[in-house]
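In this view, the complex is presented without one of its protein chains, the others remaining in place.
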Amino acid sequence: MEWFVNIVSGLCLVIGSLFAVIGGLGVLRLPDFYTRMHGAGITDTMGAGLILVGLMFQGGFSLVTVKLLMILCVLLTTSPTASHALAKSALHFGLEPRVVEKEAGS
Amino acid sequence: MFVTAVAAIIVTMSLALLRATLGPTVFDRILALNVFGTKTVLLIAVMGFLTGRPDFLDLALLYALLNFIGVIAVLRFSKYGHFADPELGR
Amino acid sequence: MIQAIDILVLALLACTAVSVVRMRSLWAAVMLTGIYSFLGAGWMLVLDAPDVAFTEASVGAGIATILMLSTLALTSTEMKRPAASPVFPLLIVGVTGAALCYGTLDMPHFGDPNSPIHQHVAPEYLKDAVPTVHQKELKVGIGNIVTTVLASYRGYDTLGETVVIFTAGLGVLLLLQGPRKAGGSDGREEGAP
Partner (left out) sequence: MKHSLALGTTLFGVWLLWSGHYTPLLIGCGLVSCLLVVLLSRRMEILDEETAPVHLGLRPFIYYAPWLVKEIVLANIDVAWRILQPRMPIQPTIVRVKASQQGEIGRVIFANSITLTPGTVSIDMEGDIITVHALTREAAEFEESGEMDRRVTKLEVPD
């Protein structure tokens, strides 16, 4: 049982690290500010989420796991709020997003 | 595997740092700061497990809150503090 | 392994410091200072000093960033080119740095149990803060050793420090708020766009 938990948590940690790095690459490579936000989104959801879940498996049934769960909850609720506030103030500041076609819908 | 996670987090930190240095607009830099803050939280959590004493998770949570409040404060500031910004050139 | 992480984090710190210095745009420099504080706090934590790390994060990344931003709003956001030549300041900085490096040679190794700091008062503090088998009741009655030292042994000292910092903060706030009142609107009413 022990090795199984270890393998699962190791997988979570490694995949999470992979996604974190990919998100960082996205923040660096994507062409303009609004697209870079999507890269940051990857690190915040999949990267942070999987790494914290991997740590939770290591923590077992203890207060440590509860704390990790709370950190995850806080990250998942605050990061979209901060992103939205950032994007909104960029938009109102006059930073135009680059799009392939204006007003695809509506 | 903790080592992998720490290495990945530090690599992501350097990428965010690069973006903060290059970032043509103010908002790119704030975004990089936000990513950096999240990575610090993760680094603290993983470091706790790597050294075998996961007692500092309270600090990680406080950093997460601080990061959020910091970003919101900076944004409030960039909204109300009127500066003629030379950086908006894309 | 921990040492490799130390070195990596320190290298990142150095990179951040260099880019802060090279930045012409002060806005960017402030953001990078925030990043520097986060890194510094992380590194303190790696070195097992969570209290210092927490102070660094809240003061460095939180309050200092906001104070610098509010200063920027009152002045210019672009750095002027320095008028004097940078050779003399560089010399001073180089000499000071070398002296500091020379000074570290005399310091005991990090975590050395035989260093004076671990021989002098630390055992006394530890005896009062950590319950042992022989001594269930604590002398001070506070479970955390840092709190014991700060709030009990050095209580007046801490009170004085807090008062000084509070006064300084008040002063800075008053200074920063002065001119904005004169401008008429302080922007509080423009909540909803």
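Order of writing sets the chain letters: A, B and C. Residues in each chain are counted from 1.
Methods note: a contact is a pair of C-beta atoms (placed from the backbone, for glycine too) under 8 Å apart; a residue touches a chain by one contact, two chains touch by 3 or more.
The structure presented is a predicted model; accordingly, all values stated were derived computationally and were not measured.
The chain not shown here makes contact, within the complete complex, with A. Considering A:13, A:37 or A:55, the position touching the chain not shown turns out to be A:37 (whole complex). Against the chain not displayed here, chain A makes contact via residues 19, 22-23, 25-26, 29-32, 34-35, 37-39, 41-42, 45-46, 63, 66-67, 70, 76-77, 79-81, 83-84, 87-88, 90-91, 97-106.
In the analysis below, only the chains that are shown with their structure count from here on.
Taking the mean of all protein Cα atoms as the centre, the chain whose own Cα mean lies nearest is B. If you average the CA atoms of chain B and of chain C, the two centres end up 17 Å from each other. Rounded to whole angstrom, the centroid-to-centroid distance between chain A and chain B, based on C-alpha atoms, equals 12 Å. Centroid to centroid, with C-alpha atoms defining each point, chain A and chain C lie 28 Å apart. Multi-chain contact residues of chain A (touching two or more other chains) are listed as 92. Each of the following residues of chain B touches two or more other chains: 13, 16, 30, 32, 67, 78-79. Those residues of chain B that touch chain A in the shared complex are 1-2, 4-5, 7-9, 11-13, 15-16, 18-19, 25, 27-28, 30-32, 34-35, 38-39, 41-42, 45-46, 49, 54, 57-58, 60-61, 64-65, 67-68, 71-72, 75, 78-79, 88, 90. Of all residues in chain C, those touching chain B in their complex are 1-2, 5, 8-9, 12, 15-16, 19, 23, 25, 27-28, 31-32, 34-35, 38-39, 41-42, 45-46, 50, 53-54, 57-58, 61-62, 65-66, 69-70, 72-73, 77-78, 187, 190. Against chain B, the residues of chain A that register as touching in their complex are 9-10, 13-14, 16-18, 20-21, 23-25, 27-28, 32-33, 36-37, 40, 43-44, 47-48, 51-52, 54-55, 58-59, 64, 67-68, 70-71, 74-75, 78-79, 81-83, 85-86, 89-90, 92-95.
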